[in-house]
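Just below is one structure, and these are the notes that go with it.
Now for chain A:
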Amino acid sequence: MDSETTIRIFISVVLVAGFVFANATVMGYLERKLAGHFQRRLGPMEVGWHGILQMPIDGIKLLGKRMLIPKQAEGLIFRLAPVISLSPVLLPLMVIPFSPALQVVDMKVGLIFVLAIEAFGTIAVFLAGWSSNNKYAMMGALRSVAQNIAYEIPILMVALSVALLARSFSLREIVMSQAALWFIVLQPLGFLIYMVAGLSECNRAPFDLPEAESELTAGYLTEYSGIAFSLFMIAEYTHMFIICCLATVLFLGGWQGPELPWAEYSSAIWFLIKAYGLMFCMVWVRWTFPRVRYDQLMNFAWKYLIPFALVNLFVTALGVYIYEKLFS
Partner candidate 1 sequence: MTNSETEARTFRMHVNLGPQHPSTHGVLHLELEMYGEYVLGIDPVLGYGHRMHEKMAETRPWQSFFANTPRIDYACSLPHSHCYASLLEQALDIEVPARARSLRIITSELNRITSHLLWVGAFLLDLGAFTPILYCFDDREQAVDILEHITGNRLTHAYMCAGGVMADADDAILRKTRKFIQRMRGRFQIYDRLITNNIIFVTRTRDIGIITPDLARAYGATGPVLRGSGVPCDIRKIAPYGGYDDFEFDVPLGSNGDCLDRYSVRLQEMRQSLNIIEQALDQLPGGPVRAKVPRKFKPAPGHYSFSVEGARGDVTYWAVSDGSEIPYRLKIRSACMANLSLFPELCQGMLLADLISTLGSLDLVIPEIDR
Partner candidate 2 sequence: MSALPDELLEKLQACDARIKSTNPQQGSLLHVRVTRTALKQAATILRDAGLYPVFMTAVHTDPHIALVYQFAASDRPLRVLLATTADKGGQAPSLTPLFPGMQWHEREARDMFGITFEGHPDMRPLIMCDEDRDLHPLLKDPKRLKTLAQLKGDDPAITDGEAP
């Protein structure tokens, strides 16, 4: 690796880290204002214009709070869990093509890399719940492990069927191959399964059983205060952002879109519009639906999502085979 690319990668890593915190702030603000307006109230209004500064202020306040570590808690793992939860959400942003130019490194196996790294989030949540020596946290941790395993499989299969269509695992190729037709048209069921499984992957309502507020007080976050709690929040928002970015890349044709006034940035802007549109739907779903019960969650994954994903994969493979036979 010559020095020029290492510098480029180093700068882009710093930019991505900055982007992650900026996205967490924007998403947090978006969520609280949207929640407010969904619920016929205003949401934060007091600080800055219409509460713009509310999320940074919350972050600084959490910085200033004392981080309590319970005596019987596993000290090392307790401190490591927030860091472990943040790292798997930083790495996938390296591979996601925001626009033809804006991509840190284009790996040939980008899709597999992203899905593999994403699974680490579950380990972090489990460590957090187990190590804080709190019954509610432990139950939240166990729930999150079972839930994420169950919902990882449909995501993999749907991603596989998209890779089958694009005949490549590189995210850039996938976006390129959607120039003619977005994959959402070819794979509507796949898109639905992906969004539902993605929602449950990042523990968002109506599948937010690991930190079910009414059952397990604060779930795996019960013992965390101060900066550790805010790290978990940032990890959750970034994980949500990655799920939406992946959905945009796989189904909504990445950065493709009609020309916008700022010609050279239009592709990145299109990408962000699509990603934040999907995030809006996630926030919308969170503030409307009640929480699913634990065994219903499991049944839904094993009895409905996985069979449908298998059927979808099979039909796609059949379609590609016939297409290959006819046209080449």
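Here are some notes:
Basically, a contact is a pair of C-beta atoms (placed from the backbone, for glycine too) under 8 Å apart; a residue touches a chain by one contact, two chains touch by 3 or more; residues count from 1.
These made the cut because all candidates are chains of the complex that A comes from, given by their letters.
None of these values were measured; they are calculated from a predicted model.
For chain A, the touching candidate in this complex is 1, chosen from 1 or 2. Those residues of chain A whose C-beta lies close enough to touch candidate 1 in the complex are 35, 38-41, 135-136, 139, 205-206, 208, 212-215, 217, 286-296.
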